[in-house]
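The other protein chains are all here in position, but one chain of the complex has been omitted.
Moving on, here comes subunit A:
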Amino acid sequence: MTPDEIVGRLGSGMTLGIGGWGSRRKPMALVRALLRSDVTDLTVVSYGGPDVGLLAAAGRIRRLVTAFATLDSIPLEPHFRAARERGAFELVELDEAMFMQGLTAGAQRLPFLPIRAGLGSDVLRVNPHLRTVTSPYEDREELVAVPALRMDAALVHLNRADRFGNGQYLGPDPYFDDLFCEAADTAFVSCERVVDSAELTAHAAPQTMLVSRHAVTGVTETPGGAHFTSCVPDYGRDEPFQKAYATAAADPDAWDAFRTRFLSRTGTERDYRLAVQNWHKEQR
């Protein structure tokens, strides 16, 4: 599939999970394809990074489910911040571990999973829909019942995959990409390279196989598809470009120029890569 074909399977109003973490291994090529489409009114479920920032800046998010949005080396995601400060979307703000429990419940078709986190914090105040549950055992502990995070579709980016949808990560952290795929009705994997199945474990241990084809609907090869976030060990974060993104985000005119140059509605992922290459040449 191409990124645009994948986005063609998505619709406005959907609940969309996005893998990765902060500014790390985000399926940015798919996010860029989403920005070229008319898909909007999304509920986005993400450990947020520039995926959230870009979709928020483009007004595509109706509701965001997250524990944070950050660019990691730049602590505050500027578009997320601006969107929150103008009340641009509804926020379901969860703790990181509550989020993990929600994904796990979603993957296991449970209505909820219990957790201690959230008690005593304002997470319960700002999410009045959250309930607690009492342990049926002698301890009678009262815990937070994190509702399952089920999604219509999940987007993740991995280092390698075969054409059947078996996906492999070669970096140090799987993040929660397998759970995103398993907790979604459809899941789409973009990857640096599509390879033969036999090649996946020719030079890597089998436990790098993070997502299995039974949980994947479609695969697309997008070299540099996590740019400007990191996709270790294929590449680290493009820090100069991320800085340019954050700087442009702070000023409407600069953002218009950035968008015109890098995120044209009529462009392609290839056009994006060329624009980034040219930008890097100018910086020298």
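The rule we apply is simple: a residue touches a chain if its C-beta (ideal position, glycine included) is under 8 Å from a C-beta of that chain, and two chains touch if they have at least 3 such contacts; residues count from 1.
The rule we apply is simple: contacts and distances are computed from a predicted model.
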What is the missing chain called in its UniProt entry, if the choices are "CoA-transferase", "Zinc ABC transporter substrate-binding protein", "Sulfurtransferase TusD" or "Metal-dependent hydrolase"?
"CoA-transferase"
Among A:A33, A:M100, A:A154 or A:V219, choose the residue that contacts the chain missing from this document, as touch is defined above.
A:M100
Where the complex has a chain not shown, which of A:L10, A:V44 or A:A117 is the residue touching it?
A:A117
Determine which one of A:L110, A:V126 or A:L274 touches the chain that has been left out.
A:V126
Out of A:M1, A:A67, A:L170 or A:A204, point to the residue that touches the absent chain in the complete complex.
A:A67
Tell me which stretches of subunit A touch the chain missing from the display.
21, 48, 66-70, 75-76, 80-81, 84-85, 87, 93-98, 100, 115-123, 125-126, 141-143, 172-176
